[in-house]
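The structure is given below, and queries will be raised subsequently.
A protein chain is absent from this complex, but the other protein chains hold their places.
Then we have subunit A:
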């Protein structure tokens, strides 16, 4: 083995690091494409709100079963889907816009979650929920991450056309088909399951990190939708590997390390990215003839 590769490969001599890597890679394939659609629909911050909405469910699971991943996952899933559905329902039936109705529900949800956690449990438990346990992924958690990743990719393939049309021209889609509403709810469902997956690895606070940062970074590298999705996945993979390696060598908590590496990639891309990056804008290239 060549010397320069050693620091990159050493950490994965350990089983728990390999598990963390597999979990993060699964997440890197499914969350960033979701993030691309969120970004294009100008709903980036909506996922942040949703990630908070998951908290009371996870906390309820925690109250019932202690620090058990399946219980907390199920709870988070239910809470997230309920908030997404309620917010969607209120938007479609009242004068309130989606961002406002979602904000109302996620705040209620977040407060309820914090209340539930404080009813029982210590600071440590709260930290686990908020920051995740990527280095302690068991078989069940890995299976769940893999299943969510697979489901997401299949679902995106099925929903792709209605989803794109719903983004560009929702009115047109409504006039030709009822698929728009269904695609919208299915997409919100995907956001929730991916946040739940992210919460296993990165915690509720940072679950959005692997969803949004790679997507936003991809904007500086690709123009078309296909390119955006592919580069967002690649950036997610790079952030996962980079973050885990850094956390191993420097003894950092892995969740924040992964998201910070994603953030670093974003800053570099913002400066040097070929699609509207800062340097590219500063250097005036000669204009074309036509």
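The criterion applied here is as follows: a contact is a pair of C-beta atoms (placed from the backbone, for glycine too) under 8 Å apart; a residue touches a chain by one contact, two chains touch by 3 or more; residues count from 1.
Just so we're on the same page, contacts and distances are computed from a predicted model.
Visitor: Have a look at "Xanthine dehydrogenase family protein subunit M", "Ferric enterobactin transport ATP-binding protein FepC", "Glycosyltransferase, MGT family" or "Aspartyl/glutamyl-tRNA(Asn/Gln) amidotransferase subunit C" and point out the UniProt protein name belonging to the hidden chain.
Guide: "Ferric enterobactin transport ATP-binding protein FepC"
Visitor: If the hidden chain were put back, which of A:165, A:193 or A:237 would touch it?
Guide: A:165
Visitor: Can you name the residues of subunit A that touch the chain not displayed here?
Guide: Looking at subunit A, the ones touching the missing chain are residues 40, 158-159, 161-162, 164-165, 167-169, 171-172, 174-177, 179, 223-225, 228.
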